[in-house]
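Of the protein chains in this complex, all but one are displayed in their positions.
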Amino acid sequence: MDFASLAAQLNTEVILPELIVTATLLLVVVGDLIVGRAASSKWTPYVSIAGLLAAVGSLYFLWDKPNPISFLGSFNGDNLSIVFRGIIALSAAVTILMSIRYVEQSATSLAEYLTILLTATLGGMFLSGADELVMIFVSLETLSISSYLLTGYTKRDPRSNEAALKYLLIGASSSAIFLYGLSLLYGLSGGQTNLNDIASSITTAGLGQSIAVVIALVFAIAGIAFKIAAVPFHQWTPDVYEGSPTPVVAFLSVGSKAAGFALATRLLVTAFPYLTEQWHFVLTALAILSMILGNVVALAQTSMKRLLAYSSIGQAGFVMIGLVIGTDAGYSSMIFYLLVYLFMNLGAFTGVILFSLRTGTDQISEYSGLYQKDPLLTLGLSICLLSLGGIPPLAGFFGKLYLFWAGWQAGAYGLVLLGLITSVISIYYYIRVVKMMVVKEPQEMSDAVLNYPEIRWNLPGMRPLQVGLILSLIATSIAGILSNPLFTLSNESVTKTPMLQATVKPEKPVAVMKKSNESAQVSMKF
Amino acid sequence: MSTNFPWLTTITLLPLVASLLIPVLPDKYGKTVRWYSLAVGLIDFALIVYAFWYHYDFQNPDFQLVETYAWLPQLGLNWTLAVDGISMPLVLLASLVTTLSMLAGWQVTYKPRLFYFLMLAMYSAQIGVFCAQDILLFFLMWELELVPVYILISIWGGPKRLYAATKFILYTAIGSIFILVAALAMAFYGGNVTFDMRELGMKDYSLTFELLVYAALIIAYGVKLPIFPLHTWLPDAHGEASAPVSMILAGVLLKMGGYAIIRMNVEMLTDAHFYFAPVLAILGVVNIVYGALVSFAQRNLKRRMAYSSVSHMGFVLLGIASYTELGLSGAVLQMISHGLIAAALFYLSGVTYERTHTLMLDKMGGLGRSMPTVFALFTIASMASLALPGMSGFVGELAVFIGFATSDSYTSAFKLVVVLLSAVGLILTPMYLLSMLREMFYGKENTEFRGVPLLDARPREVFVTACLLIPIIGIGLYPKLFTQTYDVKTVQVASHARMAVSTVAQQPLQLFSEVSQAPALNSVTSGEFLGIVK
Partner (left out) sequence: MLQLQFFLLLAAALFCIGIYGLITSRNAVRVLMSIELMLNAVNLNLMAFSNYLDPQTVKGQVFTTFVIAIAAAEAAVGLAIVLAIYRNRDTVDMEQFNLLKW
């Protein structure tokens, strides 16, 4: 096989966005080495953002590509992966906006931070399209290891150290378990590593219901549930969220979680079609536990970051509703929710970072009376939190509406009811923060707010934060009302993805009460 | 202008769009914002009156000024607005009361931007609730009003405002779960998925399903209306909110519950209404008597009026349950009339509070001497509330009574008990209202007010009250002027409901045979259904 035909077989342009991110990454590393730390911090963040946006832009040209399989079946750049890659790259771009000031204030190198963040993004993007066991493992670990590094990035802060260690130990052990599941899959399929081949070999071998496959499934789900922080694999989340640098948390809660959902969708749908009932059942249980535990425990939190940690667990539960019902509308509602979740959660984190940069605290009680001193921050944070709670006409309302709509359509009445009840609980704790900021009288102001520094957007690194806050504020307010394009996007990403179409459940007509016929007959006898 | 102009969209969205400008308005002393908001309110009111006057046919029972735009076709969510005889008067009421409450909040100097922003946002939400003909849109508008009310109560309210606001939001949010569930259930029932209320009304649901949905909706709207066991948020919320917010709460928000019951439970779930109507009638009586009795025991002025609202909304339930044109028309009239009266009473109590700085009846007394105009206005409003002939309250309650008494759907024993008990409530109303007036205005001036200048009502305050009292008296003197604007619709609804009764009543009780399939129930014919329904 000569080089040219091999290159043609690789179908390299499918990973063009990842190539752009890689180039950006190298540019940042090399540029930092050449011009030095102080000079490079002026331009590296903007180069990274430009690179990520260019990657998102290039995704547009890959939409509906007739032949999305590249690298001999390792990577599948179908529409589903494109949406997820877009979400991850965008979340990284917004994360950079909010990191600049934060990293500089912690007196660490910005370029190195960006390098690691871009690597994590790269891992996440590859994971979204990974169609082969080795590829899945390598990209998953790229994402995870760089996340550990990011978590411990403020290395002089013992809390950050501790968070990193906990994250690393739990993360590494969960990926070891996940890997064990993968190795079983490899063996059971008689030496296949491509997900489609695995499924077909296992089916032909008649091992579809064997105990070993079930063990593989359970191990795989354990790894995935760790990544998306579903209960009971969530224990790391609050600690890591509280200890890590806040921008990193923002990325973990959106980008890394989206990558986890991409992995879940692809792995479970492609490799386990013969166990659909079982994995739906397990994920339903996880969704129920996540919704209940995440939203209920969030009620008792006093730290804003822990509150958002538990809220993100609950939100993951909502998203899983879309995954488990397994209809077209279900998958597309999952994607739609992740899209709006991107804006609203990153907006909330931008607000939290801004507040902690100015006052140095994350305690919810310290937010009281903020409206008097900083109306813009109050507005941004309030809108994003209310949107997370699902208050119309904000984006989150439409996201939840779509999820529940799809759930009801598929007949998952119990899940929808539970989702509704827990989202009412979530309104309570989100509005508690809003109340702190808006309602408190001037004399009830906290010390942090009393000593609030003068708002100066012209400090280095503050302008990007402002841009990030306003962008996510606008997106959160508008994305719901003008959500038609987003709806179309998420619908098309599902309907034009062959993998999902092959396994999608026929949309069953809503249960008509069969009894009415019988009882009509009964009553006729009378 | 042509009738193709999207009147209802304009009316609904104008306040919301206008409210978005408030944060950027130049405003030094908090004056520009209030003039601006008042102007927006007035323009919107004028638009409503204009649109209804020129483009609304009062003799047509169908939906008018219909507008439909696809919003999210993927969900089947349409921006469908329309008004008919039930919603049209309520849109007018909402607009009038909200505009007046902005005028009433003239002296809000604390965070005025936020106050008027929320007021305008709520304005839109209220109109939207009454106009929406897509059940998802209705739900959206219903939820939209949640956070503004929460913040309005919790910033500008009384000492226990945070508790009251939290209670309000939890009750309403939990209630609205049921709306969404019912909406989804109805929309996905049968083959075609639709959220349009008219099409939902035409679907042929099975009886069990209809009963379940009816129960879910009655819980959701019962929180809002409020119906007896679900009312506990109301005295807190109304008692703690500031006067302008109480005006809207009592004047408009309660009517959203009554409106929704007529619109959905009666119009769309007619068969189930047959089974629930006696329950509604009983709950209505409980509301009337319980509200009046508890009101009697309240020492806080606003809480007393809040319970009086509970009592008065019982008549709406009774009217809805009556199955007669007159009863239903009375229910609508009672909603309008209570909206005006309650707004006036809450406003006047706010006026009093501004001077005395207390709401406790024990601490008041002898105010009549120094505040004669307030005294007079308060007396007129109370008279209207206790249903003095010549006032709208009298007409509304009388119509409900006659409507219920002439209803042929109930046994005469049941009617007798219901009418008798609600008559007891009617007697209790003057007792607590007059004793309230006595404690406030008569007697010797309380010593605590010595040195406090108790100024009489200012022209603005008289104006606000007059705007509410004039329609009250107008309706009271010549109710036909008003009822004829919507009568055709209530007649249609009532006859539709009665038609369903006759078909449902012919059948053996499928409800039980469907649940238990016990053939023994065959002997129970609808004729003596629980001895209540004929």
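A and B are the chain letters, set down in written order, and residue numbers restart from 1 in every chain.
We take it that contacts are C-beta pairs under 8 Å (C-beta built on N, C-alpha and C of every residue); 3 or more make two chains touch, one makes a residue touch a chain.
Computed from a predicted model, the values in this text were never measured in an experiment.
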Displayed chains contacted by the hidden chain, counting the whole assembly | A
Which of these, A:Leu80, A:Leu114 or A:Leu149, touches the one chain of the complex that we don't see?
-> A:Leu149
Given A:Glu13, A:Glu104 or A:Glu162, the residue that touches the chain left out of view is A:Glu162
Which residues does subunit A use to touch the chain missing from this display?
-> 133-134, 137-138, 141, 145, 148-149, 152, 155-156, 158-159, 161-166, 168-169, 172-173, 176-177, 179-180, 182-184, 186-187, 190-193, 235, 238-239, 242-243
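Keep in mind that, in the parts below, only the chains that are shown with their structure count from here on.
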Complex contacts: residues of subunit A adjacent to subunit B | 371, 375, 379, 386, 391-393, 397-398, 401-402, 404-405, 408-409, 416-417, 420-421, 424, 427-428, 431, 434-435, 438-439, 483-484, 487-488, 491, 509-510, 512-513, 515-516, 519-520, 522-523, 526
Which bits of subunit B are touching subunit A when the two form their complex?
-> 23, 71-75, 111, 114, 136, 140-141, 143-144, 146-147, 150-151, 154-155, 162, 166, 169-170, 173-174, 177, 180-181, 184-185, 188-191, 193, 206-209, 507-508, 510, 513-514, 517, 519, 522
